[in-house]
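Here the complex is missing a single protein chain, while all its other protein chains stay put.
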Amino acid sequence: MSLWQIILAGILAIVVAPFIGGLLRGVDRKLTARMQGRRGPPIQQPFYDILKLFSKQTITTNRTQLVLAYSYLLLIITTLVLFALRQDLLMVILVLGVGSVCLVLGSLSVRSPYSQFGGHRELLQLLAYEPILILFAVAIYLKTGAFFIGSIFDQGEPLLPSLWVAYPALLITLIIVMRKSPFDISASEHAHQEIVRGVFTEYSGPYLGIIELAHWYEIVLLLSIISLLWVPGIWPGVLLALFSFFVVLIIDNITARLTWSWMLRVSWFGGLGLVILNLVGLHFFGG
Amino acid sequence: MEGTILAIAIIFPFLAGFICLGLKNSKARATLIIFTSIVLIALSILFLRHGAFHYTPPAEWDMAILVLDYVLLAYFLYIGIADFISIGTNIRNVFTIGLVLLQGIFLALFEFSWAPHVPLEVEPIFFVDQLSIIMCLIICIIGSLICIYGIKYMADHEKHLGLGKTKQPRFFFYMIMFLGAMNGLVFANSLLWLCFFWEVTTLCCYALIRHDETPEAIGCGIRALWMNLIGGAGFVFAIIYAFNRLGTLSVAEIIEAHGVPLLLLPLAFLCLAAFTKSAQMPFQSWLLGAMVAPTPVSALLHSSTMVNAGVYLVLRIAPAFAGTALSTGVAMFGGFTFMTTAILAISQTEAKRVLAYSTIGNLGLIILCAGVNTPLAITAGITLLVFHAISKGLLFLCVGVIDHNIWSKNIEDMQGLVSKLPLITTITIAGIISMLLAPFGVLISKWAAIEATGALASYWSPVILALLVVGSAATTVFWIKWLGRLLSQVPSAARAKMERFSPIYHIPVLLLIIGAIGLSIFIAPFYERIICPAVGGCYTPVVTAQNWFFWGAIGCFAAWPIFAVLALALVVPSLVIRMRPEQVRPAYMCGENVEAETAEFRSVGDERTPLETGGFYLSGALGEHNLNRWFNPTALIILIILFALVVVA
Partner (left out) sequence: MGLITTSRVKSPWLLHFDCGSCNGCDIEILACLTPIYDVERFGIINIGNPKHADVLAVTGPANHRNYRVLRNLYEQMPDPKVVIAIGTCACTGGVFHNCPNILGGVDKVIPVDVYIPGCAVKPEAIIDGVVLALNKLAKVG
C-alpha cells in the first residue's frame, strides 16, 4: 500500500469512524423510539451525550479503572486501524479480544457488587462471540486462500453466496457486541435493570465518555467485518452492514433479555454450529 | 569434546544430586545448587553455539543402562508391594504391580530372547539437533532458576510445617538428578536409552510428589506412578514392534521411514506414552493430584519440564506419521483435551489447580499442532512449547511466593492483592497476560495453530477448529477471572507500598518475566535463529521474519507494532495518570455505603456489614463432577478409536 493510502486509511479509522459510530447510535435510538410509537431524540443526540460526559468532573474509585479505560479505547482504535490497513483478519480479531479484556478488567478492579457481576457477565459474552468471529475468519480463508483482508479485495468476488450459512452467526455476534436484547447481559441502555449498569456502573464523566467512544469504534469494526461479505464495490457491503444493523434493532425491540446460559447455548449451538456447517460445506464443495 | 559436554550435561547432575544427598549443611547445599545451575546454563548455551551432532559412547554404557533399567523396575515393584502390604488391595497398587510386571517381562523377553544380541546396539545413541537443543535450553535455564528459587522456598516451607529433621537433601537430590535425566531424554536417539531416562523422570516425579509424606501426598504419588507406567508399558510395546517391523531402534531412522504402512502401531504406542506423561485426558487426574507437592516441584516437573517430555516426543516423531489417519486422530485428541481442560478450569478456585488444567490444555494444543503436521503447525507447536514453559514456570513460582505471604492458594483469598503485595502481584499479572493476550508468544503460537488448522485439507478440520476456538475462548474466561480478583481493590487514591524485596524469591521470577516479554517482542529474530532450524530438520519452513513481523504462508502477525500500542495503552497511562484524594468516590451500593474507603454498607438495623464479592465459578453447570463423567469416557473412546484406526488401516 502506498503512503497516501496508509494515511487515508489511518484518517478513516481514527477520525471518521467515531462520527459514523455516533450517527449510527443516534439512528438506533431514533428508530427504536419510532418502533415504540414515540418521537425519540434527534440523530445527533449521542454527540451531545459524549460532549456532556467529557465536560463533567472526574470522579473515580481507583486508578486502575482509569488506566484500563484508556487501554480499551486505544486498543479498539488500533484494531480498526489494522482493519483499515487490510492486515490479517485473525490478528485483528485477537487484538479486539485484548481490548475487550481491558474493559472487563476495568470493571473487575472495583469492589462493587454490580461492577463484579457486569465484568463476569462481559467475560461470558466474550466466551459466546469470540469463537464465531475466529471461525468466520477461517471461512474467509477457505474462500480466498489467505487470512489477509486485502486478499478479499484482490479476489473481486462476493463472499456472501458461499458464506450465507454463517451470516446469522454474524448477526448473533452483532447483537452481543451492540449490547442489544436478547443478549444485553452485561449492561443495558435502559435503566432500572437488576445490575444497575453492570460493566459501566463505576465509570463516570470523561471516562464513561471514553468508553462510549470506544463502543462506537467497536460497532464500526463489527459492521465493517460484516461488509466484507460483499466486497466488489463499497456500497453493496455497506448496505449489507446497514441492513444487519436494522435487523438487530428489530430483534432488540421484540425480545426480552435472556440469561447467560441461554446466550451461550444460542451462540455455541446456533451460531458456532452454523459457521462449522459452512466450513464443512466449503470443504465439500471446494473452497 | 562432544562426548564430554554430553557427559557433563547428563552425568554431572546425577553426581551433584548424590553429593547433595550427603550434604547436611544448608549453605553448602545452596552453593552446590547454584554451582550446578551455572554449569548447566553455560552448557546449554554451549550446545546452542555448537549446533547439531551425533555421538555414541563406548559399548559398556549400553550394558550399564540395561542393568539400571531393571534396577529401576525392581524399585517400582518394591513400591507397589510395600503399598499393598500397608493398605491392602487397592486399585493403585494392583495397577502398579501389574504394569511393572508387564513392562519388565516384555522388556526382558525382548532384550534377552528376541533381540539379536545382548545388549542391543543402536547407532548413534545420542542425536543432538535443534529441537533437542531448544529443550535443553528450557530444561537448563528454567530448571536452574526453579532450583535456586527452591532453596528459600523449601526453607520457608519446612519452617511453616515445623519440621524437626530437614528433608531438603532428599528433595534436591531428586530435583537435580531430574535435570540430568531430562537432558538424557531429549538427546537420546536409541529408544532403549530414551525409555530408561523416561522411567527415571517417572521415579523423580513419584518421589517429589510424595515428598511431604501426608496420606494424600503418598496416594497422589502412587497414582502418578501407575499412570506413567501405562506410558512405560506402551514404550516397551513400541520398542518391540518397531524392532519387529523396521529392524531399528534409532529414532532418526524411524522418522526417515515415513511411509512404511506397518510403522503406525509403534508410533501409536509412543504417542500413548507421551499422552500419559503429559497428563492428557483421561489421564489428567495424576497431574491435578500432583499439585499437593511443594510449588518448585509443580513448576519444574509439572509445567515447564517433565510434562514437556511427552509433547517433545510427539513433536519429534510427528514427521513419521504425517498425512495419516493417526495424525488426524492425534490432532483430534489434543484438541479435545485443550477444550475440556479449559472449560474445567473455569470452576476451579485453587490457583494451582487452575494452572494445572491450563498446563494440560496447552500441552494438548501442542499435540494438536503435531497432529495437524504441516510446517506452520509444527512451528506453532515448538514456539508454544518454549513460551508456555517460560510463562507457566513463572506463574507457578509467583503462586508459590504469594502462598508464602498469605498462606493460602485459594483465588478468593487473593482478592485485592495488588494493593497488599504490589511487586509479586504485578509480576503475576504480567505472567497471566503473557499466557493469554496478543501479542505475546503464547498467543502468536495460538494464532499460528488456528491458521494451520484452518489450512489443513481434511474434512475433520472444522471439528478440530471448533475444539480449538471454544477452548481458546474458555481460557480467556478463567485467566481474566483470576486477574480480576487480583486487581479488585477497595476505593482509594493511595498508592500501594512495595513489599520487601527478597532476592531468591523475586529475582528468578523477574528474570523469567523479562525473558517472556523480551522473547515475545523479539519473536521474529528468535524464531529465525532458534526455532526455524528446528522446524527445518524435517519440514520446509514456511514462516519468515521480514520487518520483524511474523509472516506465515497465509497470514502475518505484526508483533512489535502491537507491543508498541500496548506500551502506549497500558504502560504510559499507568505512569502518567494521577488521582487526587478528593476525586475518590465509594463504589455504588444503592446509597448505603458507610464511608468511601471501606467496603462496608448499612444493612438490617443500620448494622455495618462488610461487602463480600466473589468470582463466578459456575460449578453447578461446569463443575468437575458434572463434566468429568462425560469428558473422561469420551477421551478414552477417542484413544481407542485412534488405536483401532492404526490397527485396521
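So that you can tell them apart, the chains are marked A and B in the order they are listed, and the count of residues begins at 1 in each.
To be clear about the criterion, contacts are C-beta pairs under 8 Å (C-beta built on N, C-alpha and C of every residue); 3 or more make two chains touch, one makes a residue touch a chain.
All figures in this text were calculated on a predicted structure; none of them were measured in a lab.
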Omitted chain - touching chains that are shown = A, B
Where A:D28, A:D49 or A:D88 are the choices, the one touching the absent chain is A:D49
Looking at A:A33, A:I234 or A:I254, which residue reaches the missing chain?
-> A:A33
When the complex is taken as a whole, what residues of subunit A touch the one chain not shown?
-> 29, 33, 36-42, 45, 47-52, 55-59, 191-193, 196-197, 200-205, 208
What is the set of subunit B residues that contact the non-displayed chain in the whole complex?
-> 585-586, 588, 590-593, 602
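Criterion: only the chains that are shown with their structure count from here on.
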CA centre of subunit A versus CA centre of subunit B: separation in Å?
-> 36
Residue set of subunit A touching subunit B in the complex reads 58-64, 66-67, 70-71, 74-75, 78, 82, 87-88, 90-91, 94-95, 97-98, 101-102, 104-105, 108-116, 119-120, 123-124, 126-127, 130-131, 134-135, 137-138, 141-142, 145-148, 196, 201-202, 261, 268, 272, 276, 279-280, 283-284
Complex interface listing, subunit B residues touching subunit A = 415-416, 418, 436-439, 443, 447, 450-451, 454-455, 458-459, 461-463, 465-466, 469-470, 472-474, 476-477, 480-481, 483-485, 487-493, 554-558, 562, 565-566, 568-570, 573-574, 577, 579, 583-589, 599, 611, 613-616, 621
